[in-house]
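Excluded from the complex is one protein chain; the other protein chains are retained at their positions.
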């Protein structure tokens, strides 16, 4: 790897350095735009005691859900974990700690982490269990909570197309948390569907500039659909 | 104007409702990507006692500089005002109040204003005159300043192409503060070079979604170059 | 209920419809009126469900259903999506709830020791919008009122709800009371009084809902 070439040749290499007890920030919303193969690699490595920051925790048997099977995750920071029986079981058993975080606050925490903003105020969660232990402060007559930013040892991200420099674009709503996660990892690993030539992406269309990306790999994706809904006709 | 059609037919209409004493947030960096004609319209209206939030204040005779000629501006919130003799004169005379704000903090204040974040912490400016009167707080062993967000009665923005719904894209580095300003106006007015059909812009390429835009107008632009630098050959 | 919500729409409204019942509202947008649906996973301009030919795993809504985008849609990150929501740029938010009380508090995300799914975007939605309609059944299956003097479940938001639509009534919240504004077709004022636990103000005349 010389200069700005971020491409690595294997998933082993992509996740090299991941250790027990680390924090991993993952892109994706539901099963849409999740870094499927990077998650599988984490399972393969059997890294334990991980803190995972991700809006959801996949489903039983797919996505981040597979990391629950061997109890690799000790803490989840998520906004919604509804569709996962194993998750609920481990949570109720006390095997898994969950920090439920409002979706917009979670997104902003990731962005802030990447942007060198250690904390910000938001009205979201005032007067709710989310406010417990947090500073409440008034601005302009309204109450706001102080929320601290999140950074991860690793960020795992699913892109659509990228060039070797790590400039990434996302496809449709598979964008979601991915560009935010990408800014917030000490080591940011992106897997994409397609590698394009440097210069092929319009500079104004790039969602994640290469400066945020440490490692890049091209993968094959199942892209499972969680709720297949069709229009009649 | 029905539904989502944001197009207005005159600059008078575009700036209707601007009153003495209001706060106007303007996009642009130097003379690049400035809303030239919206600024001219403000001059024409002779609105007084304005607070202008903009990274720069144009130059003598062009851009925001023309609003100084008839003393329409009572306060500027800017990071850099170096290239403007009239500005410096009014500042030293005490006719003009200036709140010098670090460029990144200014950008973040606009974004936060649009995003419902009343305040955030940043390391920028700690231990400098910028910190005067501001809370300093430690996170993870480092000191940060509390900075409050900015909103404006109007935001004036220069785009490249837009559709009638107010979806806007910017051209090259004329993007700069424009998408941030666009989110932070109670009334956001965008002038563009070209109107395209609804559906012509790729949803993933839109820099400013139409939800932020109240009025849209197509204009002619001088696009003056401040420092013409050429390569030899 | 979706039909009644649709009456609150205005031409040019950007609307976030929660998951479930509220989604149906999209089907009742009046002729000649344009509204644009925001889905908090990062889509402004949500269209109908796709066909077999156009279904795409990369195009879903906040309910994780496959959807399409209308012409003029924009797609963005979750941070940008909640910047819109938190920043008050969405004109109307419709969402479900377990309980609402006379102080405008809402509980919609958690039943201790029973249901822990997470709040998703609901806390951001109720904190960011001025104009919120809560849609829910007036009472639970075993008859307990969901319109309370004080919410018993963990809150989603404090003092943020002003309009409630149930299967029985349209109510507004003002000065610590529910004001009964409209009855659902065929529902008596007495039934609404009986099934409302929180303070209820009943005007002399309570019209039946109109749906046109």
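The letters A, B and C name the chains in turn, as written, and every chain counts its residues from 1.
In the analysis below, a residue touches a chain if its C-beta (ideal position, glycine included) is under 8 Å from a C-beta of that chain, and two chains touch if they have at least 3 such contacts.
All figures in this text were calculated on a predicted structure; none of them were measured in a lab.
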Missing chain -> touching shown chains A, B
Which one touches the absent chain: B:7, B:32 or B:192? B:32
Looking at B:52, B:130, B:150 or B:187, which makes contact with the chain not pictured? B:130
Can you list where subunit A touches the absent chain? 2-4, 111, 113-117, 163, 165, 167, 183, 198-199, 203-204, 206, 209-212
Which residues does subunit B use to touch the chain missing from this display? 29-33, 55, 78-83, 88, 91-92, 98, 100, 102-108, 110-111, 122-130, 160, 171-180, 207, 223-231, 233
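Simple rule for what comes next: only the chains that are shown with their structure count from here on.
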Which chains are shared contacts of subunit A and subunit C? B
Compared with subunit C, which chain's mean CA position is the farthest off? B
If you average the CA atoms of subunit A and of subunit C, how far apart do the two points sit, in angstrom? 28
Compute the distance, rounded to whole Å, between the mean C-alpha positions of subunit B and subunit C. 35
Any idea how many Å lie between the Cα centroids of subunit A and subunit B? 32
Name the residues of subunit B that each touch 2 or more other chains. 115-117, 203-204
Quick check on subunit C: which residues sit in contact with 2+ other chains? 43, 69, 75-76, 82, 85-86, 127-128
